[in-house]
Structures are given as structure tokens and as C-alpha cells.
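Take a look at the structure below.
Here the complex is missing a single protein chain, while all its other protein chains stay put.
Naming follows writing order (A, B, C, D and E), and every chain is counted from residue 1.
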Amino acid sequence: MKYVDEYRDGDKARELAARIHNEIDPQRQYRFMEFCGGHTHAIFRFGIHDLMPENLKYVHGPGCPVCVLPAGRIEAAIKLAESEDVILCTYADLMRVPAGKGDSLNRAKARGSDIRMIYSSSDALAVARENPDRQVVFFAIGFETTTPPTAAAIRIARAEGLKNFTVFCNHVLTPPAMLHILSSGEACIDGILGPSHVSTIIGSHAYADCCSLYRMPLVIAGFEPLDVIQSTLMLVRQVNQGRCEVENQYVRAVRETGNQKAQALMAEVFEPRSVFEWRGLGDLPASAVQINAQYALFDAEKRFAMQKMQTADVKGCICPAVLRGISDPDQCKLFATACTPEEPKGACMVSSEGACAAQYSYGRYRSAETRV
Amino acid sequence: MKYVDEYRDGDKARELAARIHNEIDPQRQYRFMEFCGGHTHAIFRFGIHDLMPENLKYVHGPGCPVCVLPAGRIEAAIKLAESEDVILCTYADLMRVPAGKGDSLNRAKARGSDIRMIYSSSDALAVARENPDRQVVFFAIGFETTTPPTAAAIRIARAEGLKNFTVFCNHVLTPPAMLHILSSGEACIDGILGPSHVSTIIGSHAYADCCSLYRMPLVIAGFEPLDVIQSTLMLVRQVNQGRCEVENQYVRAVRETGNQKAQALMAEVFEPRSVFEWRGLGDLPASAVQINAQYALFDAEKRFAMQKMQTADVKGCICPAVLRGISDPDQCKLFATACTPEEPKGACMVSSEGACAAQYSYGRYRSAETRV
Amino acid sequence: MSRLDIKNGLVEMAHGSGGRASAALIDGLFTRHLDNALLRQGDDATLFEVSAGRMVISTDAHVVSPLFFPGGDIGSLSVHGTINDVAMSGAKPLYLSASFILEEGFSLAELEKIVISMAEASRLAGVPVVTGDTKVVESGKGDGVFISTTGIGVLAEGIRVSGDRAEAGDAIIVSGYIGDHGIAILSSRQGLEFDTQIQSDSAALHGLVADMVQAVPDIHCLRDPTRGGLATTLNELCKQSGVGMRIHETDISVRAEVKGACELLGLDPLYIANEGKLACICPKASAAKLISVMQAHPLGREAAVIGEVVADESRLVVMQTTFGGQRVVDWLAGEQLPRIC
Amino acid sequence: MSRLDIKNGLVEMAHGSGGRASAALIDGLFTRHLDNALLRQGDDATLFEVSAGRMVISTDAHVVSPLFFPGGDIGSLSVHGTINDVAMSGAKPLYLSASFILEEGFSLAELEKIVISMAEASRLAGVPVVTGDTKVVESGKGDGVFISTTGIGVLAEGIRVSGDRAEAGDAIIVSGYIGDHGIAILSSRQGLEFDTQIQSDSAALHGLVADMVQAVPDIHCLRDPTRGGLATTLNELCKQSGVGMRIHETDISVRAEVKGACELLGLDPLYIANEGKLACICPKASAAKLISVMQAHPLGREAAVIGEVVADESRLVVMQTTFGGQRVVDWLAGEQLPRIC
Amino acid sequence: MCLAVPARVESLDDVSSTAMVDLDGIRKEVSTVLLDEINVGDYVLIHVGYALERIDPIEAEKTLLLFDELRDSEA
Partner (left out) sequence: MCLAVPARVESLDDVSSTAMVDLDGIRKEVSTVLLDEINVGDYVLIHVGYALERIDPIEAEKTLLLFDELRDSEA
């Protein structure tokens, strides 16, 4: 795979890692938050941990759209699917996410609700076209990467005059979450691996505030392992040199101003929400978007009387701390006992980008190794 | 079974049959039309033929509601089920009836139409209640026996304000068909075994015209074998004595004026059609009912744009002659070769009351016996 | 392993994924209840020992609706149905395999009931389920539970039971009341409900058959009159053997309730399914002996000769009616459905 | 018998009634194409001869969607799938049974294609379908065609292949490219269509296995990594044998297209189903010999040692990544579904 | 035509206008809207789930007697 395989070269990785070992100050700790689940996934999948010095630690961030979606939003979607005769379309990633009391979209589907997994927002449009007599609701999630495709679908729906298509919008914004993490100061980190594909859309300039306000080094990093390691080295150098800049390692896909056509499309269809709840982070102001007045016809929250559900998080689940970078998954008492990918108690155990799932599926060998 | 088993006593049957043998004039032929398929069925099922003298012959009549329904009416129902999103409810008897070009309700169901078999008109109402979002059409057939239950369902639908229930009415009337057979003179018969359960509703007085106008002996006969044999004996006696009366053998269930409550119910909901097509008999004036103006909301032919379909009967099928009492099933070249209960070419091969089906399923032993 | 919430849980797609959820379902439900030494091997195929000789194999898919009916459920039925097909060759059934196709959303509690009933039927019959498979289909693409079972058995020397061995002169025996199963199913079918004491006759007939072949090793044909009823079974045998049959309505046992339900719905008991009855064709000379052996077995107490095989090129089954007439008893045409006329 | 309009006809409820329409379907479609001497016996159970020794039995339900996919269809798959489960015990498959659950409204022409493909697969493999059954469920209560097959086979003396025999030090062999079947299915699944040359690897592996057990009778374990993929199969073996495994990503063959599709859909080739591959655990000393025998067989040309069995109470499969890191390769959790994040 | 069987009325529900009838151990609920007067113990003809008419026990008996008469009598 061009533009993939080159960035997965193990030999180069070891050489780059050696450079990190060389340059690192053995006297201090380096704690870098990988903001994105994509990075979490890559770190575990490729075993990047193993290549890093003992005193360099990756701290997980809230950048997994599945993990930060509050259970109440899923419950509201389930209620909708059960009370109205709608077809609920959603990305497969959401199907197993716990929605409180052991429920999930998967189980609602098993109980008989018409819930369909789609691969693209355009598939949801196709479902709406094929079922003109039924209401089709697209349960949309994602950061800025996934938001423009939703906007595109809404614009097409209006152009076609589709009367049975709406979107239950749960799109969230990266910079507010990052600012929140930094402003709370709990995470105790020395640098940030910045999002790769989100940055493709919003551009590297979007993180200027983070760096300047909180004096935090940030390197926008590709998702391939060499990208991660190179970006880690770049962060090590910023730390060592006392710099706090937005650097862009992922130059092959991220421009300073991002994808302006996609930004314009988002601006046309969406507007900021005054406040939105994030799982783990709580209510964050201006941290999400909603469908604007011009496109209100396509807003499921306006078409249907959707309840605002408050779901208590599971007792013992430390997802909030994991998502804030305060705790590691294996500090959770439920980890790998009550909470497994098969019966996830918190959202971080669901998505393969979730820190707990990645730790469980890929990372357990560490403890195993010590036992063997 | 009380009121059943007593009338199936083989010994008594043989004694009664002996009486017929005694009383019959060996010099002449006795041709009695069993108007009803119920009698046809009983004659074959119990092997009554075998007990009768050679010169007494049962001639099949048109009294099978499945057999006389024109293929075009079934095709219209199939078209309706295919073009509109309706649930078509019907008695199972209709499912296999050929509707032209090898089609049938069974095959339309296999192709995906929502066609449901019901046992009672009240089941159709239940389907309508359970599916408030869909139109439920009851494809109703039958003579006067089956018409009052349809009327009852329509009245209930109006009382409940069911907005999604209609009836595709195909109810037909017995006396006009009988008069038509007699007036055409083709059938060449000496007496009629009159309907049993139709007469329960319309009463024995309904046949007065038949007897007086065409000087035709008629005995209303129960469907049990002793009823049939006794009635046959009564007909033999009328013939021998030159009488032409309406006699009632089925006195345990048929009163002279019939069931007046049921008659009133029919009159409330239905009105005569000016003309209706019968398979085999053609267009007969005032021979069927339709839903009247007061109940027009429940008339499927009014609610939907139902096409009037003309289906050519299958080449070689002599159903019309069989239904008029002119020919026997085994005079048909297709009988038991191209036309079998599995692949019926004409309607008479479908219902177990159809003369061809009865002959095929129960009667073939005669030809077999001669071969063995 | 992931936990299985049998009490409240539903079948989910993941239970058919082959992953941890599948393993949990198999361990927690199937192997737990069907447990036996061979099944415990835990491989995709199960090993067993045989001696030299003749074996038989038979398979049936079971798709009954409703899944639970008076006198049984799809679990016991799927054990009996295949044991009987093996037994109808005269063989002794040894082992069963079971493959389940579950519909997403089906209740795990009901599934457990079915598996328990299967396990009981298998234990009672002494024929263990030694291997199995489970798949899950999306809601709307199945009907709760389908179970396909395959049975293998061993055939003692000297026995040669086959549908093509009926000969003119042979006696036709039926082991008991006909129509019970089909009427029990109809009585609980949605939209047709009626109350009755009738129970399905679902039962494993291999014990009865063992007694029969021991007494009369030269039994010509055995068949269980399931779908299509006794009428269809007799016609099948006529077709295979190239003979005809003459049977006597008075000698065929039908319960009053079954007759009543048939009159009500316009059905004929001869076409109603049985799941614990057999038809047997044997040399006339052995009939009396067979009848006495059968009547000594709890599942053959009402066994009776109901007719005889005749030479008939047309291969017709002709019945002398109780009434004294005669009529052809044909194959089932189409489906057996309630009639109004 | 009633005629079967294969060209234009659809499956109707009557085809499952057990009556004349059922007989027409079986004669005109199933026995016609699957024809063989044993099936021709025409009884409900089929008779065959065996010698004394060890036999195996295995069953699988096949419920694939779509029914036709690049490189096969449910017909060939249902033959290969069960032959392979029998072969994975080291046995020689002898006979298959097949039970069909048809959905009302399914095209008879497509059904014939499936049966022909089944017949071809069975003929090519030399493993005849000797008995069968067909049921019809109402439209909306099935999914076109489900096929459950059961296979029986005989096991030569001295062979003892079982999932519980993996020992620390054993070599782990995989017979070729993984993930082809699952990706071929995904590529043709509605709503996810993509173009690819990838074909299902569906194939009968008993010939390969015969060569393998002849060369190395002491093979410890064999398993075909179907649902849940290689990852799940290895975890199953670890669980059964109470061991761990260390495997090497670089030694596992994955086609570029399969990698591409997995990257696109967020899947992992280790969890993708195969239908013509096997995993084998054998004493390390025999590995080289086995590899050479396997590579000489058309279905094992890319056979390679991919790792070794280790003592590990946690029974973990740990993989050395191409990249030089290590990670746990866990059981499949939930279903393998395309991801967006 | 018109399959109808006699069954015994076991109980009546005037509110829903239904009766529970029995036919040799088969019990089924049927509608009684087509009949004015039914009593428990009556035999009624059942057709498509409706009671069509009462069986007149005296006439039924008469018919049976008539069979005997007829077979004995001369024409």
C-alpha cells in the first residue's frame, strides 16, 4: 500500500527509536498525550511501547468519538428506534457501546428495532430513498473528520427534497476538548500528539491557542507507526529545547488552513451548540455542532420528541479519568474482569480505539510476559 | 360426533340403498344434480356411487364458491396485492386457484405479496386492528352461507371505526344460478339435491320458483352420507310419482324461512349486483351482492382502483361444461394428465369440492379397478 | 469467557460470530445441557469406535411453528424425528449431530428450554448428541430456532428394511392413533387456536422397532408417517415398490378429538402429520406375531393391520370407507390447510 | 408427479408439505443433480458398509449472505465446510448428509445453481451426499437457503489429532494466505460493495490432510480457521490445550488486496474467515517435513511455520509485529464489522 | 360448499356475542351474532367461526327414525 507501507518499516522504526533513546534525558519523565484513539490504536497494534524508553509514557486522550459519546445519547437513540417506526442508521462502531443497564444498539436491534449499520452517510441516504414510507434517522457521530460527510448528506437530502431523512447529530469539536484537558491541568503531560485526520480538515493553525495559552508542545502526527515515532521524537526535542510550538509531522495530508471546502460545507449546515456533554469530560461549552435553522427540517432532534436521557455511568468504571489522561485502563478494578470487550462496562472498552479495549486486546502480553 | 356419526352409519346406508334399488325403475335413467360441492365431496369421500344403481347418476352442479369464481377476480386481487401495500386476507381454499398463466394467490405470496390465510372473517378484522398503518383487504367469497359472516365483520368494522379494513366482495347467490342452469336446459336432469347450509340461511321457500317454473323435483339434503342417500330416495320417489316439489330432508337445520337474522344482516350491508360473472356460467343477472352505499367505505372495489381483469380460460379445460352439469370431469382431455390437484388448470381441480378434484382424489379407483 | 445472561438475554449476532460470544453460548448452554463423553472431546469433529458391518445415516431439518406445542417442542422433536428415520431402516441409532440456526433476538431462556428438552429426549432414548454447530441469522431472516439433526446407526445382520420391498400379499400395519401431532400443532397455531387435550405423539420409536425386527427380521418396509401423513407415506411406498394398497378405514385408529378437529377445519386425518407412529409392511404370515410384539410395547399398544399390499400398476392406495364405499387415498396435494368449503 | 418449473418457478410452501410437490422437488432437483448409488436407495435413511475402527462425525449449518459470492456459493461451501471439519480430525471423509431450509419465494433456478455447485464440489472431493431433507419456511422467516451438512469419515490407525494436544515447543503451521473468503464475501455484500479480484478460498482440504498425516502421523492439532479467523482458532487451541502461542506477523501470508480491504474497513486479517485453509500444530522436529509435503499440494503451496506453542497459564496468543513490537492476538470480540474509527 | 359442523354450546358470553363450543373435545370460541336465541347445551352449526343455526334435536331424531321407516316402507 503506497503511503502506508513506507511508514510501517520496522527497521527504520528501530533506528528512529534509538534516536529517541539517545536524545532523551534519563533524569526526567516524558508524558505525551496521544489525543486521538487512532494513535492509541497504532501504539498498541504495532507495539510502539516496546520501542520507547522507560521514562517516556503515552497518555491516552479523549479523541475517540465512540468513547466520548454520553450513554444518554445512545439511550435517546434507542428510545427513538423503539417508540417511533423509524429506521435508525449508524456506523457499526456504535453498535456495542453500553447505554446503561447493559443495553446497547445491538441489543435493541436484537429486540426488534430496525437498526442498520452503514459504512457511509450516503448509505443512509440510500436507505431513505429505498424506504419512502418510513422515517430514516442517521445517528451521526464523529469529530471534524466525519462531520463534513454528514453535512454533504444533509445537503443532498435537501436538494433531493427527501422528506423522510433526518440526522441525530452528535458531532463534536476537537480544539475545545483539548483546551478543556489543558485548562483542567489534571492530565500532567509534557506534550501532545495532535490529531491527524481531524487536522486534515481543520488545519494545523487550529491548535495555536493550545500551544500559546498552555505552553504545550504539539506535533500533528500521522497514524502510521513511523509517523508516531517521528512525532514523538519531535516532541522530545521540543521538550528538551523548551519549545512550545505547533509542529506538523503529517505534512503530506495536513495544510495549515485545512480543507476549506469541507469547512465551508460544515459552516453551511451546522452551527455551534452552546454546550454539549462529553462522556468523561462533562458539559463543555461550544464543543459540538448542531444542524442550523436553514436545515432544521433534517434535524432528528427537532422532528421527533427526543428525550434527554441522563444515564448514570457504571459504578467503578474510571472512563472519565482514562479519557482525561489521568488514569491508565489497568488502574480500573473492572478492567479485564467485569469489563471486557465482550461485555464492556464503559465506552473505552468498545471501540478498538478506546484505551481500555486497546490495552485489553493488544496490551495484556506485558503482564503475561512477566508471569511466563 | 353427535349429529354427525349417526348420519354416517354404513349399515343403514346399505339398507337405504337397497330401498333405492327396489324402488327404481330399471327402464329409465335417473340423473340428479348435486348442486353443492359439499354433496360432490360427500359422494366421493364416502363412496356413495358404489351403493347406487347403474341407472342413477349424480351430475355435478356449480355449487362450489371457489370453482365459480372467475380467474379475473383472482387476478384483480393479485394485482391489488402487488401494486398497493395491502395485506390481503383470504380463506385458504382460494390460495391455489388458477388465475391465468399458471399464477395463483399462492405464487403471488411466494413472490412476496403479503397474502394471509384466515379461517374467519373476524380474523381479517384482527389483522386490521394489529396493523393500523396498513390497508387490510378481505378477499371474500362464498354463497349465502358465508355472506352473513362477512356482513357481520363489515358492521363491526364500522362500529369500531376501522379505517384500514375493506372487503373485496365476491359473494354470490344460489337461486339465480340454479334458475340459470334450469332455464338453459342443457344439463338434462331429473331432480336436484338442494344445498344444505345455504338453505340454513335462505330457507326452503327460496326454491319454490325452481320447482314450479321448471317442474323440477328438489330435495334439500344434508351433507352426511345418509342424508344424501335418503334425499336421493326422496328424489327417486318424486320422479316415480311425477311430483315436482321442494322437499326438505335437512329439517334438523333448515327452516322454511331460513335464518332471518342473518338475512337482515345481509340486507343491511349488501345490495344485489345488476350482473356478475360466474366461471362456467358467464354473466348472470342479479346473481351476486355488493356492499351498499351505506357501507361504501368498506368496499375495496371503491377504495382501490381495482382493474376489471378478463382472463381467458385454459384451452381444453371443460370446467364450464362440468359446472353446468353437461360433462363429467373424466371427459376432459386434461383430466389427470396436464390437470392435477398439484397443477390445476381449471378451478374444478382445486377445491376438494370441485368435481374434478373429487373425481381425481377419490374417484380414480374405478378405472384402476378395471385395470387391476 | 464472556458471561451468558440466560434469564434475560437475547440471541445477538455476536453469538454466531465464532468468537468469544459464540464460545460462551456453546459452553454455557449447548454443551452444558447436552453433556456426554463424546461431546466433551470439544473438537470440530467427534470420534467414536465402530465394528465392521452396515450403518445408516439420516438427516432432517426441523422448522416447526410454534416452537413449543402440547406434548413437545422443537428440541425433543428434532431428536425423535431423526432417531425415527434411522430406526425406520431397522437400525439401532447410535449418535446424533445437531445444527442450530438461531434468529437474532430469540430469547436465551426459551433456547435453554429447547436445549434441555433436546437433552432429555436424547438421554431417554439413549442416543447422545455428539457434535453440533450454531449459526445466528439477522432478525427477520429466521424464525426463532431451526434445528437440523443427523443420526447414524448400526444395522444388525440379516435385516433388510426398505421402501422398495413391499410385495403383493404383504400386510400393512400402523402402530397406533394417527393425526395427533399435526392437530396438536394446529391447535396452538396463531389465528387458529382451539382448546384440546390432544398432545403431539412425538416419541422415539427405535425401541419399538428393535422389538419388531427381533421378532420378525424379515420386515419389508418401515416408515414414519410424518409430513403428508399416513396417506402420503403409503403412496411413497407404493411408488417405490411398484405396488398398490387396499386399506380399511375402520381399522385405522383416529382419536375422537382428531376427528372433531378435522371436521371443523375440513381436514383429513390421513394427511395429518405424526411424529411417534410407524407404518410397517411385512409378510402376511408374520403380521399376527408383529402385532402382538408391538402391542406389548408402550408405543405400539394400538397397533393394527390396516390393509394389504396388492399388485397395481397404477400404484394406487384405495380405501374401503367405514361406510362401505371405496375411494382412492391420494398423495397430499399442495399443503394441508383449513378449508371453508 | 407434478412438474417442476425450474426456469421460472419459485419455492412454494407446498414444496415442503411432504406431498407430491415435495417429491417433485426432490426428484427433479436434489436427487437428479446429487445422484449417486447410495442416494438412489431412496429411503429416509441410507445404508453403507464400514470396517471396524474409528470414525468421526461433524456438522455445520451454512447461512452465508450473499448466497453467491466470488469463488463459490452456499452449495460448494456447505460441502467444503463439513468435509474440512471431518478432515481436521485427520480422518478421511466418506459421506455427507444435507438438510435444506428454503424460504418461500426463492427462485428454483438459483436453487438449482446451488445444488449443481454442491454436486460438483461433492464429486470433485469424492465425498457423495447420501441422504437429505428439505423444508420450506414462509417468506420472511428464512433467508433464501440454509444448508446444514453432516459428514462422517474414517480415521486410520495411529492418528490422534485433537485440539487439546498442543504442547510447548510445537510448531504452528498455516497452509496459505488468510482472509480471502471473508473479504470475498464482504466485497459482494449489499451496501459495502467494492471491486476486487479476491475470490473465496473455499476448498476441500481432505486431500491435503491425507498427505500430511501420511507424512507425519503424529500431527497434534488441525483446525480450519473459519468464523473468527486465524486469531480465534489459535485462541481456541490455546484454551483446549492449556498453552500459549507466540506467532510472527511476517510469516503470516496475507494478500495485498486483503490487506487493502482491511485497511479500508478497519478490519484485521487475523479475524477474517477462511474456508480453504488450515492451522496445524506439530512437533517442531516434524515441521520441515510437513511444510515440504504441504507445499507439494496445490492447496498448501504457501504453507509456512508462523510460530510456536509456549507454556503460558494465561493461554495468550502473542504476536511479534512486522514492526518489531509485540501484541496480544485475542479472541474475536463481538462481530467483525467495518469501522469508521 | 360451506363446510359446517354441529358443535355443542358450552358457555355463552353475551357481551362479546360469542360462545364456547365443543366438538368431541375440541373447544373453540365462535361468534353468535347470527343467531337470536342460543342456550348452553344447544348444538349449533359452525361455519367460518360463526354459529349459523341451531340443530333442532326433535327434527334430527325424526330424520333418524325416518331412515328406518324409509328402508322398511314400500314406495
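Simple rule for what comes next: a residue touches a chain if its C-beta (ideal position, glycine included) is under 8 Å from a C-beta of that chain, and two chains touch if they have at least 3 such contacts.
Just so it is clear, the model here is predicted, and its values are computed rather than measured.
Interface note for the absent chain: among A:43, A:157 or A:198, the touching residue is A:198. Between the chain not shown and the residues A:30, A:91, A:139 or A:335, the one that touches is A:91.
The chain omitted from view is touched by exactly one of A:71, A:265, A:306 or A:350, namely A:265.
What chain D contributes to its contact with the hidden chain is residues 187, 194-198, 256-257, 259-261, 263-264, 266, 339-341.
Listed here are the chain A residues that touch the chain not shown: 1-4, 6-7, 12, 15-16, 18-19, 22-23, 36-38, 63-65, 91, 119-123, 142-143, 145-146, 148-149, 152, 195-198, 200-201, 222, 226-227, 230, 233, 236-237, 240, 249, 251-255, 259, 261-262, 265, 353.
Assume only the chains that are shown with their structure count from here on.
Among the other chains, the CA centroid farthest from that of chain C is the one of A.
Chain copies chain A and chain B are related through a rotation whose angle, from the C-alpha fit, is 180° to the nearest 5.
Our note on geometry: chain A versus chain C, Cα centroid distance of 56 Å, whole angstroms. Chain B and chain C have Cα centroids lying 37 Å from one another.
Shared interface positions of chain B, i.e. residues touching 2 or more other chains, are given as 1, 4, 37-38, 64-65, 91, 106, 119, 123, 142, 146, 340-342, 353. Listed for chain C are residues 13-14, 20-21, 256, 259-260, 263, 266, 333-334, 339-341, each touching two or more other chains.
Touching pairs of chains, sorted by label, consist of A-C, A-D, B-C, B-D, B-E, C-D, C-E.
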